[in-house]
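The other protein chains are all here in position, but one chain of the complex has been omitted.
Letters are used for the chains, namely A and B, taken in the order the chains are written, and counting of residues starts over at 1 for each.
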Amino acid sequence: MSAADTVETKAVKGTSLWQDAMRRLRKNQAAIISLIVLVIIVLLCFLGPTVLGLDGETQNTANPNARPTGEHIMGTDKLGRDYFARVLQGGQMSFLIALCATAVSLFIGVFYGAIAGYYGGLTDNIMMRIVDFLYGVPYMFLVILIMLLFTDKDRNNPIPVFAALGAVQWLTMARIVRGQVLSLRNQEFIEAARAMGASDARIITRHVLPNCIGPIVVYATLTIPAVILLESFLSFLGLGLELSWGLLVAEAIEVVNPIRMDWWLLVFPSILLGLTLLSLNFVGDGLRDALDPKRKRA
Amino acid sequence: MVKNLLAVGSVFVVALLLVGLTFSSTVEERADYVLINNTEPKTLDPGLATGQPEGRILEAIFEGLTYRDPETLEPTRGAAIKWDVLDEGRKYVFHMREGAKWTNGDPVTAHDFVYAWKRFLAPETAAEYAYLLHIVRHGEAFNTFKGQVEALRKDDGIIAKWKARVDAAKASGDRPEKGLMEAKAWQAFLDENKVRDNVIRAKDEGLRGLLARVDGALTEADCATALAGLEAEAARRDQEHKDAVEHLGVDEGIWASEDGTKLHIELKAFTPYFLHLTCFYPLFPVHPPTVEANPENWFMPDTIVTNGPFKMDRWVVNQKIRLRRNADHWDADKVELETVDVLAIENRTTSLNLYLTGEADWLPSAYPPELIDVLKDRDDFYGNQGFIVYYYRINTTVKGLSDKRVRQALAISFSRDVICNEILRKGDRPTSVFVPPGVPGYEPPDSLIDLDNDKNNLEANVAIANKLLDEAGFPKGANGLRTGFDKIDILHNTDEGHKKVAEYIAQQWEKNLGIEAVAINKEWQAYIESQRKLDYRVSRAGWIGDYLDPNTFLDMWLTKGGNNQTGWGNPFYDQLIEMAGDVRIFLRDKETVLPKLREPDRMKGFLEAYDAAGGDSGRKLDAISKIRFHLFREAEAILVQEEFPVIPIYSYQVSGLIRGDVQGFYFDKVKRLDGSYGPNLKDIHPFRYVSTARSRARKGK
Partner (left out) sequence: MFDRFKEAPLARTVGGLFIALIVWVIARGQLSLEGALVLSLGIGALAALFVADILISRVIWTVPMVAVLIQFSIILMFLAPGDPFASEKNAPEAVVQQQKEQYGIDPSPFTFFGRYMKNLIVDGYLGPSISWRGRSVTDLLMPALPVSMSLGLLALTIASGIGLLLGLRAGVKPNSFTDYSSMGLALIGISLPNFVIGAFLMLMLAIWTGWLPVAGWGSYRHLIMPAITLALPFAAYIARLARSGAVEVMHEDYIRTARAKGLPEREVVGKHAFKLSILPVVSFLGPGTANLMTGSFVVEILFGVPGMGQYFVKGAINRDYYVVLGTLLIYVFIVVTMNLLVDLAYSWLDPRVRKTT
């Protein structure tokens, strides 16, 4: 995704810069509020079911598709399960998938970009041409093709989903990291490390990457919502997980129509999903504004 | 700046103009009748089509020897005006209708049918439904024997491989006691090279005996017998294929009188459902010159030639097919609809919304299943029992499940009532047998599955089941689980309903029997493949009957049959199905078969009726039908009283929404020939005589 294309390829260095960035971030009220909202939603999803003693498994066929009441504040689903609990569990899964997929994309992208940038020359040229080309391949194609590979596995298994999603989300990360590394690699401290006989692998992991942390964090923040959204497409196409926000909303659009308006099945997961994605996007944008050195001129 | 802006703007303007261009064609008026056909038809070649969406269109644009009367669904005079049944039901002569025409003006003749059916059976056509015509003399030989002979005889074929295998066994010092080769190795050879598929229904006694040999060893003589048997089968099949090529379509099996006014059909044996097949789309005629000109895609709108009450007007792929009344059809006066739109919409919510906003008149089954609760109370909803069974396959080759007592226990220890009426609630009916109800005259056997005690007294069934498991040698351990029993994975394809049922049954087995079980969900293709490779323990499945006869449900359980996929086989079952296919075999062997039947007395009654019929061919055919049905009943009893390679669960309800102003749509019930009413089992609603408010208004009625 090209959302982070505008991240400047200049090095972020020195702690004062971080402090600057944090100061700027605090000025961005939308980002701060988003961060708070996000923390609340994450806590709710992961601690909520236990703390509130919710049960999303017990089926009650006598009380399916019930409207929100005091007992079930988000109503019940078609099997009479407490929908609040289901939504929170779906959130857990969505977050889990997003984090794992982002980790996968980070891993691939950072190393790919670092290698390309560090070695430069022909290696860089070939590697980045491949990235350029893959940008031209609609990633949903690859996701679907990769998902097909795993269709032999049980659909409860989240690993295929995040592996497939992670495998298509690393391109921008690779570009950013490569740009950073390219500008770092001839700087004095790298030269010094090299002179001291440090191996390439050590230089990359110990000296180069830590200095690219800023843009990596920004982009990772923006990858998370993209992955959550992508997973919901898979759910819609019938290739996603068995329980996630994506699946809940994909199922819910079937029961919101003129003859049956079970609005709660759509509205609650949509609100949580929408808030989460919106917050993540605001936080990501905020971080980028804050870390963008160009803004220093302001 | 302004210049740049203008440039950007003009790009968009050009873009929008381009968009506009694609809409230059004038907007079409809504058709008289619009139905949602779920999916884009994969082909409109009657011989190659296999699905209901295709069938709906084909039945409108083509006409077989007979067509279905919309009210009774019985075959009615179509391209044939009358037919004679001769030779104890083994021969039909159809008299072609004069004045039946193809849309290009050519007359529809018996030759067209001969051409269409021969093409349907030709191996090059690779028609999936070709087996339907295996009941015709030479049909099977023409369709499959050539490929089998090749598989047996080619240079690296089965016979060559077997010779090499035997030579290798002779050369090797590692021989089993008393023989040349382990029977297991022989069976592995059979499976690996798909030998059974290629010598199916072998007549060579030596080979038949060896095919059943599972234990012990094969001697050198056995190996020679096998070789001789394979060669004999190859020779016989080769000869029969040659005969078929020489005679089929000319003077045996299927042929036309010189002038094309009569079509002669010879069946291998009396087959009561044959006439019903003549209104089923795979047996529709095709226009030979049209097919010859474009064998692959003659059914495209600009080339297609049809003979039905409607003709194709336009085909916009993935959107709709527009049909128009065929004014030259012999029955055109009774056809009310001028235009019909068949929409290819797959999304169920969208389909329902189209129906609800009045943009469609008929929505067959493709609404979101969650809405059944609300929909079923609507006036425009219809639902009735379908000819479809929902069942679980059991892989009988794995430990534990290979014991029939275990399978019996699994079959009886959950409640079908709960599944149908509490979990799914879509109007399906619990079933204890495999053939869904509705075949006139067929009485299903009793079953070990006890539907009476299904819900309120399940404990009684569970007690029996637990005893069976104890006997089978899987005692309950201290933790309440059966020792020595692996966890059962219940495989199902991705679908909310299947999942719910599988989870319920898994939970019941665990609770009632102490057998751990869990639902496993796979995407369609992977699910199909797992079943085919027997890579599962228990698997959800469904089967739709092709024609109104128990055979369409029972012949799939023949040993190693292509759709069996359970690893189960039973020689007596195979024999019963074979005898039902040709009752004469039973009449010949009845003395040896009768003692093996579960209900010999009942059968004796039918035999007496047959003998009493004497020369009265009507009574004789009636008696043969009864004997035939009883053979099926005996076969089904093996499945549901004893062996349980499958666990029947429920028979489906078929349903849909139809607008109130649509007339000539018989949704609830079908009027049978004897005046009674039965369910419209296959949810078939020909639109030949349908009329709508729109069509009536246009005609001023």
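Methods note: a residue touches a chain if its C-beta (ideal position, glycine included) is under 8 Å from a C-beta of that chain, and two chains touch if they have at least 3 such contacts.
These figures come from a predicted structure and were not determined experimentally.
Contact with the chain not shown here comes from a single listed residue; of B:124, B:302, B:333 or B:379, that residue is B:124.
Listed residues B:148, B:225, B:521 or B:655: the one in touch with the omitted chain is B:148. Interface note for the absent chain: among B:60, B:248, B:449 or B:526, the touching residue is B:526. Although one chain is hidden here, its contacts on chain A can still be listed: residues 1-3, 5-6, 27-30, 129-130, 132-133, 135-141, 144-146, 148-149, 151-152, 225-226, 229, 232-233, 236-237, 246, 249-250, 253, 256-258, 266, 270, 273-275, 277-278, 281-282, 285, 288-289, 294-295, 297-298.
Take chain B: the residues that touch the chain left off the picture are 1, 4-5, 8, 12, 15-16, 18-20, 22-23, 25, 27-28, 40, 42-43, 45, 48, 50, 123-124, 126-128, 130-131, 144, 147-148, 151, 194, 197-198, 296-300, 316-320, 343-347, 349-350, 353-354, 356-357, 359, 523-526, 528-530, 532, 541-542, 562-563, 565.
The rule is simple: only the chains that are shown with their structure count from here on.
Averaging C-alpha coordinates per chain places the centre of chain A 47 Å away from that of chain B. Those residues of chain B whose C-beta lies close enough to touch chain A in the complex are 348-349, 352-353, 356, 368, 370-371, 373-375, 378, 422-423, 494, 496, 499-500, 520-523, 525-526, 529-530.
By the touch criterion given at the top, residues 61, 65, 78-79, 148, 151-156, 238-239, 242, 251, 253-255, 257-260 of chain A touch chain B in their complex.
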